[in-house]
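Step one of this worksheet: look at the structure below.
Each chain you see keeps its place in the complex, though not every chain is here.
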Amino acid sequence: MTHVQIHREELELDEPTLVEGLPGVGLVGKIAADHLVDVYDMTHYGTLRCDGLPEIAVYGEDDPNVLGPVRLYADAERDLLVLQSDAPVSPSAADGFASCLVDWLEANDATPLFLSGLPTEKDGVPDVFGIATGEGAALLDDADVDAPSMDGAITGPTGALISEAQQVGLTSVGLVVEADPKFPDPEAARAVLRTAIGPLGSIEVDTEALVAQAEEIGQAKERLAKQMREAGDESTSAQPLGMYQ
Amino acid sequence: MTHVQIHREELELDEPTLVEGLPGVGLVGKIAADHLVDVYDMTHYGTLRCDGLPEIAVYGEDDPNVLGPVRLYADAERDLLVLQSDAPVSPSAADGFASCLVDWLEANDATPLFLSGLPTEKDGVPDVFGIATGEGAALLDDADVDAPSMDGAITGPTGALISEAQQVGLTSVGLVVEADPKFPDPEAARAVLRTAIGPLGSIEVDTEALVAQAEEIGQAKERLAKQMREAGDESTSAQPLGMYQ
Amino acid sequence: MTHVQIHREELELDEPTLVEGLPGVGLVGKIAADHLVDVYDMTHYGTLRCDGLPEIAVYGEDDPNVLGPVRLYADAERDLLVLQSDAPVSPSAADGFASCLVDWLEANDATPLFLSGLPTEKDGVPDVFGIATGEGAALLDDADVDAPSMDGAITGPTGALISEAQQVGLTSVGLVVEADPKFPDPEAARAVLRTAIGPLGSIEVDTEALVAQAEEIGQAKERLAKQMREAGDESTSAQPLGMYQ
Amino acid sequence: MTHVQIHREELELDEPTLVEGLPGVGLVGKIAADHLVDVYDMTHYGTLRCDGLPEIAVYGEDDPNVLGPVRLYADAERDLLVLQSDAPVSPSAADGFASCLVDWLEANDATPLFLSGLPTEKDGVPDVFGIATGEGAALLDDADVDAPSMDGAITGPTGALISEAQQVGLTSVGLVVEADPKFPDPEAARAVLRTAIGPLGSIEVDTEALVAQAEEIGQAKERLAKQMREAGDESTSAQPLGMYQ
């Protein structure tokens, strides 16, 4: 039953770029992905029905219609897809999730930009560097994204995604940005959007609003992080996801 | 072997409404469901034989006949079904349970009302809002049930049920009510019965008895909650379920 | 391979009554079952080879021949079977064990009397009540066994047995007796033998010896309870089972 | 793939006796088995390739050739087999291991002598008694080995072996000896060799060396016990097995 369910088949996308927004260090991916969905008013395009994703019912302010927790949003004009996630992918489900998503990306000629925070006590503008699979190194070069300055490894669900892309030979890019290891980090999200996602996706992202809301978002994200950590709890309950969007 | 066993095939139900009464935050669902069974003197209609449900033997005061722990009760006149549960569904069994029940609801043209408590330190009458799958948003609109005022997610067995309904496209409604996170909350059950279950099910529910018994029920429910938490214990023993019904 | 192995096919039993003696609260079932085997000098009739039962080698005083840990004893004259167990059934094996035993009971027209202790700080003669599956309620009525005085549930292996009997429609009786939650309780075993097992099995059980040995048995049973708790230990060792028989 | 690999098919054994030497209480079985291999200069005859046995590489002093951890040694003249083990069988693997070995014993007309220590604070020469499956009781009687003086059970891998022999009807003997619950106990090994293994196997075992080395062995065995407890550790490392052989 593992698959990606598309709700808007009529939308035409031509070799789209996908920005992955799983929650991770500094919530960098989630903040960047949510910002793109918001700023471009992207269309809810699909829902991931991959084995191992949490079976929870997500809802939004002022709209009673329930959504799945991991969704695709599209902007046909910009040939842009965003993967938005309201729940973390559990480590035991990571490999199956990676196959499920990478299979779909391959079949749809999409080029994913995977996002990862590098835990750092940083100072000034966070550094961004890129890693690549398939022909991704050329994309990084064209976009003037730095190579890594030291050896490293990406673990967790995003590591599984990049590893899967590498195994099947899919062209992809992994963007690593210095980020706060303990708190949501909109500044890191902004850096990766401006330095790398913008050039790689041939899009101009207005991140001023992101800066302006940084402090407010920071506070709301702390609540979100707490709720997400608790999403593994067993009792049935409704949980507000925060109001920063 | 996973299925719903019907004991009273002769009862005729026409596109019935089902009220789900799994124990959760504030025991809201269980209190509301038990109250409906009691007040309408509903008929024991079926027993859930879904994989993963606890194999325990349930009995009632003055009646030696053993029942399964998760049962359906029916009121043919009101086209009403209630799911009554004397044991929690474990998280590992939640997805299988959700498929088992939602399959049966689909095959029997039933519209479920799922119930969930939103943990709150509340003041005054608890707020109720609704979420929906399939054509459920129209039902909420007709019944004047509010949409959510902030983003959120429903987890646990009830979240799995709503998620499953959303995946298969079944029309359903999820009712979320502010409830006490630590103790049984008959006041929250009363609010969801009056504000939402009544209008949605086209029934007039007399909840005065519920109010009158609130304090007494509160005390008995505390004992029940304690016993249910202990239901996972390994040794064989008989456990009184409380006497509030 | 899960089955009941019969060693004495030549014994003729006509719709026998089976008394279940799994260790549980107060060791009530085990004490009652062991007493019946002893007092009627019952014949070792069969051995349960159900999946999930512990693979241990049991032996008795002055007899080198090894036995399985869960056995059937028969008294053809009284049409009586007793299930004697020298090891607890683990919770994870309970459902499979229940199917294995109930299948055999059904195929052999046997009517089981399941035994369970109700943890109580009791005073005077312990109360006994009965619950039923299939046509068991009529048996309880004929034998003047009380119905429960409050709602409740039986969990653990005995709960799984009664639940399985209820699901397949086998006539059975569950006897619940107030018992000491921490120590072996021969007084509770005596009460259930006199009040319920005797009338239900149409047998007159001499329990005087049980009373006389109560204190001595109490002491030996404490050692047994300790050893049984330790039966899950990993290292190979021989363990005396106590000498009360 | 589970099987016993024979390296010396040319050795002719006629209804051999097998002495089982798994590590257990007091390391009784291991000490006795190792002593027999040593004293009769037995031939490395086979290796157990049963599912669940630890995949470790065992080596001996002055010989670089790697061995499997659980091996058979043979003395064709005495029709004797010894099972020597350099690693404990884990509880989760015990049932599969028991089937694997008992199947081979049945197919090769071997009669196993299983060994188990009974944890005791003993005084003087340790007591030995025997239990039996199949026709084993007659063997015990011929050899003048006592029956048990109280009820008991043997658990762990040796319990699984005896239980399996009992289920399939293989003639076998279980020898139980009082042993030190905390330290290696060569005195207990000597008692079981002289009192039971000698008569049962129709062999005269010189155990004087065992006595003479008792203190020294005791010290080395303590180190072995410690290492074996640590054999479940995860990191790759070489571990000396001690030098008592």
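For the reader, a short list of remarks on this structure follows.
Residue numbering begins at 1 within each chain, and the chains themselves are lettered A, B, C and D in the order written.
The rule is simple: contacts are C-beta pairs under 8 Å (C-beta built on N, C-alpha and C of every residue); 3 or more make two chains touch, one makes a residue touch a chain.
In this text the structure is predicted, and so the values were computed from the model without any measurement.
Sequence-identical chains in the complete complex of this entry number 5, based on the file rather than the 4 shown.
In this section, only the chains that are shown with their structure count from here on.
Common neighbours of subunit B and subunit C, by the contact definition above: there are none. Rotation angle relating subunit A to subunit D: 145°, from a CA superposition, given to the nearest 5.
Of all residue numbers that take part in the contact between subunit A and subunit B, under half occur on both sides, making this a different-residue interface. Distance between subunit A and subunit B, defined via averaged C-alpha coordinates, is recorded as 36 Å. Put simply, the C-alpha centre of subunit B and that of subunit D have 59 angstrom between them. A linear topology is adopted by the chain contact network, the touching chains following one after another without closure. Chains touching one another, given as pairs, are A-B, B-C, C-D. Contacts from subunit B toward subunit A in the complex involve residues 22, 24-25, 29, 90-91, 94-95, 98, 116-119, 129-133, 136-137, 140, 147-160, 162-167, 174, 176, 181. Only residues 49, 54-69, 86-87, 231, 233-243, 245 of subunit A touch subunit B when the two sit together in their complex.
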